[in-house]
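The complex is shown incomplete by one protein chain, all other protein chains being positioned as in the whole.
== chain A ==
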Amino acid sequence: MAPSTKTKVSRNPDLIRGVGKYSRSQMYHKRGLWAIKAKNGGVFPRHDAKPAAAEPVVKPPKYYPADDVKKPLANKRKARPTKLRASITPGTVLIILSGRFKGKRVVFLKQLASGLLLVTGPFKINGVPLRRVNQAYVIATSTKVDIAGVNVEKFDDKYFAKEVAKKNKKGEGEFFEAEKDEKKTLPAAKKEDQQGVDAVLLKSIECVPDLKTYLSARFSLMSGMKPHELVF
């Protein structure tokens, strides 16, 4: 059965709000109520209420709370990722505006479920690894890089979650040793992911003249440059 999702259109157009074009008897004819009656032997079809299914016998509860317990309001909000600006499409070169990599020009890969943007330097060109960036801290330029061959499926917010360190019970003698072990080295798997993504990107970047030097240079405002007049 086709789902009936058509919006109901009134057969009685408004002349003015509150005044229809057709009278009651004209509408009776238009809606075909005469045909419905004829089909049913001169009377409107009656739909009797279905006999209610026998409800299971519920014992009255033994315990009633002394005060009325308030039910918290139901929260029907759904978390959605931030709306992506039209200027940001996969392959766009973005300028990062703050943080460790401020001023770096970087390639946009995809938007993650949290709304953050997945971005890579590529690492070899400007030292920016696979990283998440907030859309508000980014300027989208009109330069695009072809990221046709890049496989970004496996990266999501969980990939970037901080690893929870297991708590070691520290004795007095072990205190100093434990501190030495805490230097975090980047797991080899992440390095391989970075190289995998970058290998494809580097090929498409080298096809375009000057794009490599462009990406390795930082953006900065020079004397006399007015950001509100710049076209990115």
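Keep in mind that, in the parts below, a residue touches a chain if its C-beta (ideal position, glycine included) is under 8 Å from a C-beta of that chain, and two chains touch if they have at least 3 such contacts; residues count from 1.
The rule is short, and it goes like this: contacts and distances are computed from a predicted model.
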{"item": "Protein name, per the UniProt record, of whichever chain is missing from view (\"Adrenocorticotropic hormone receptor\", \"Nucleoporin SEH1 isoform X3\", \"Ribosomal protein L35A\" or \"Translation initiation factor eIF2B subunit gamma\")", "value": "\"Ribosomal protein L35A\""}
{"item": "Candidate in contact with the missing chain, chosen from A:51, A:65, A:209 or A:227", "value": "A:227"}
{"item": "Selected from A:40, A:98, A:151 or A:195 as touching the chain missing from the view", "value": "A:98"}
{"item": "Selected residue (touches chain absent from view) among A:27, A:84, A:116 or A:139", "value": "A:139"}
{"item": "Residue of A:23, A:87 or A:195 in touch with the missing chain, whole complex considered", "value": "A:87"}
{"item": "Residues of chain A (touch criterion as defined above) contacting the omitted chain", "value": "85, 87, 97-98, 136-140, 221, 224, 226-229, 232"}
